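One protein chain is absent from this view; the other protein chains keep their places.
As written, the chains take the letters A, B and C, and residue 1 is the first residue of each chain.
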Amino acid sequence: MSVPFRPEELLATAIARLIRAVPTRHIAVGAASPIPAAACWLCVKQGDPIRLSLLHKRSGNPFTEGSRELFDLTGQGRVDLFFLGGGEIDGQANLNLIGTGAWPGMTVRFPGSFGSAFMYYMAGRTVLFREEHSPRVLVERVAHISAPGVSAPGVFRRGHAQALVTGRCVFRFHPERARFSLASVHPGESVESVRAMTGFAFDVEGEVPETPAPTQAELALLRGPVCDEMRETYPEFCARVFGRKVAA
Amino acid sequence: MSVPFRPEELLATAIARLIRAVPTRHIAVGAASPIPAAACWLCVKQGDPIRLSLLHKRSGNPFTEGSRELFDLTGQGRVDLFFLGGGEIDGQANLNLIGTGAWPGMTVRFPGSFGSAFMYYMAGRTVLFREEHSPRVLVERVAHISAPGVSAPGVFRRGHAQALVTGRCVFRFHPERARFSLASVHPGESVESVRAMTGFAFDVEGEVPETPAPTQAELALLRGPVCDEMRETYPEFCARVFGRKVAA
Amino acid sequence: MTPISLEAMAASIPDGASLALPPDNSLPPVALAKALIRRGARGLRLIGVPISGFATDILIGAGCVAEVETSAVTLGEAGFAPRFTAALREGRITIRDATCPAMHTMLQAAEKGVPFMPLRGLIGSDLLAHRPDWKVIESPFAEPALPGGEKIVLLPALHPDVAAFHAVMADSHGNVWVGRRRECATIAHASRRVLVTVERVVEGNFLEDERLCPGAISAAYIEAVAVAERGAQPAALLDEYGFDSAAVMEYARAAKTEGGFAEWCAAHVFAGRAAAAA
Partner (left out) sequence: MTPISLEAMAASIPDGASLALPPDNSLPPVALAKALIRRGARGLRLIGVPISGFATDILIGAGCVAEVETSAVTLGEAGFAPRFTAALREGRITIRDATCPAMHTMLQAAEKGVPFMPLRGLIGSDLLAHRPDWKVIESPFAEPALPGGEKIVLLPALHPDVAAFHAVMADSHGNVWVGRRRECATIAHASRRVLVTVERVVEGNFLEDERLCPGAISAAYIEAVAVAERGAQPAALLDEYGFDSAAVMEYARAAKTEGGFAEWCAAHVFAGRAAAAA
């Protein structure tokens, strides 16, 4: 018996499973969308002993050395998992947060690289997240590389993309061959529908399962205690997805 | 008409004159003896617009980034004057705070170099201060160089020793020829008596004046408002030199 | 310590100066940015520490800016920074793209008085290809994870002409209190001049107070203080006031067009002066 759920809830539970797939003590959440934050809180509320450092938390912001502390912390190897997105993402997991057209984004300019050109190398691993899954976003080759998916020998690199979660599927990334493989497709999608909407080539190994629907217990946590934790930082998200009114 | 004064008061006023000889906005005082601190306070109480950063001031310590801030501040070029001493000081203004005998001071070990190997290069200038004036301290060549008096081309150096003040005299330092010249001798001393007690050769240019005695106004400031400022940090010095009882 | 007026502070920032600003989550000097627009500043080279927000976008919109060096320009939840995007497309400003820890590192090098500092990452990013001032060397230190040797980037020290931010308060001695936003201390240390707007001036000496001292910046670094109540708005100021999303959303909508921005300025930048002059 399945309970109706929203796409955001599916994505949050899919990301939560990626978090739990690898031992994880500490996750930093930057300017990414609220969905990765919901996934982290879901793991915490399920009892996983994970420390969360939420860069945009206003009260109780975990950083007491200003905004450089997140980067120092990651440089020290204390951040096991970070989230990144991109205006464009290509099949080698290169990220473009600069823009398209001639440098520095003369056709479409994105806001900029933020910390990606450091965090992507220095976090223990990165979950890439981008809801829009279209050939415009998932391209064969990004126009400009804000942060590369893999690095040459002689470059210190602690981690890579673990996976790319989109509105249509979950890709797993294989740094040794610098390619994605399709890990699961969300309800209503297929290998073919994903391929049609993806600008890069990816591997398909055997039968591709459907991304599991959130369980009743997961939904209860998301809509209850997870939402409680997120309302201060993401009031509009909580109102829209979990139906919680914005506090007066 | 001269008022009796203590040797410490003579030294403090001699140092105060060296401070005033060069435009000075900001002085940092480290672990040096209280006499340089008294000289700085004397200038302030005489109305000079000088900022003092007293490393060992307990209440109102000026540093809010911990003890590295003094060094960063100096690296930025914001410290016009610093004070240093030395277990040995030689005729090229090299300082030895390490010890004598084989490295690292197997005959006599001094406490260590503190910040000298940085501050001596990066402060706008340095006043060297050592009360003991003997061939044991003022040597021809230091056993080990904690911090050199002059630097080779290609080494960034903002400042050098301005002068060396001892219990017997004031030497001026000439970095371009890496030698001291005798600037003044304290009451009771002569060029000859200084030479006899100095292990290094120094220049004598013309008539060497006597170090001026503190004026009545200077003594009044030292024993009044300067002592008031110094009592928290140097209670025993204030009791001994200015006759102020240590607060209960 | 005698505060100066906001307009005098804006007048003291010359055209063409490099001006370091913290972003919207870290005490941005929005009131000062508006005063710079009113004085008609030109050719400013803005430095985002480590990114840029609302204050940068309005300065760009008003034609005050020649260049931005930053890791991103964004209005956060309100989306892309509209005047930045338009000015870049029209070639009216240039951008020197960086990444957040590179901005911090370049300022920390200036803070420490060293000519450069290393940073990992960066190699393989096109950012590096567009920064001839960033140099790659072979690290002279062995890294166990890289037995063949390590390539690493050296970033030059960045010394802004002016740093400006909006602190909670100043004391009688000219010390200012920024709480946990310690990046404001870093830009104060790294910059040639430091101008601080505050909500209020209070009696006493923060450095003598063990509870306030850790969040204070010593007057040793600070050239001038001006009182500007609500001077960070629409950004938040610690626990003093919150982020005004509605105001930023309104701005983001208005500033989509040149004309909309001009109207927004008339209402939000120049209206105060007209009222004050009346």
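Simple rule for what comes next: contacts are C-beta pairs under 8 Å (C-beta built on N, C-alpha and C of every residue); 3 or more make two chains touch, one makes a residue touch a chain.
This one's a predicted model, so the numbers in the text were calculated from it and none came from an experiment.
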List the neighbours, among the chains on screen, of the chain that has been left out.
A, B, C
Given A:G77, A:P153, A:P187 or A:G224, the one touching the chain that is not displayed:
A:G77
Return the single residue from C:R83, C:R120 or C:H268 that touches the missing chain.
C:R120
Would you indicate which residue among C:A8, C:I137, C:A246 or C:A266 is in contact with the undisplayed chain?
C:I137
Just name the one of C:P3, C:P28, C:P50 or C:G179 that touches the chain not displayed here.
C:G179
Per the definition of touch given earlier, which of C:R38, C:R83, C:K112 or C:H268 contacts the omitted chain?
C:K112
In the full complex, which of B:P36, B:G86 or B:G115 touches the chain missing from this view?
B:G115
Missing-partner contacts on chain C, residue numbers
105, 112-120, 135, 137, 139-141, 143, 150, 152, 154, 156, 179-180, 182, 210-215, 238-239
Hidden partner interface residues of chain A, rising order
26, 51, 53, 59-65, 71-78, 122
For chain B, which residues reach the chain that was dropped from this view?
31, 56, 58-59, 61, 63-68, 71-72, 75, 97-98, 103-106, 109-122, 144-148, 151-156, 236
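Here is the rule we use: only the chains that are shown with their structure count from here on.
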Highest-count interface - the chain pair sharing the most C-beta contacts:
A-C
Could you pull out the chain whose C-alpha mean position is farthest off from that of chain A?
B
Centre distance in Å when chain A and chain B are each reduced to the mean of their C-alpha atoms:
59
Which residues does chain A have that touch at least 2 chains other than itself?
none
Can you list every residue of chain C that touches 2 or more other chains, as numbers and ranges?
185
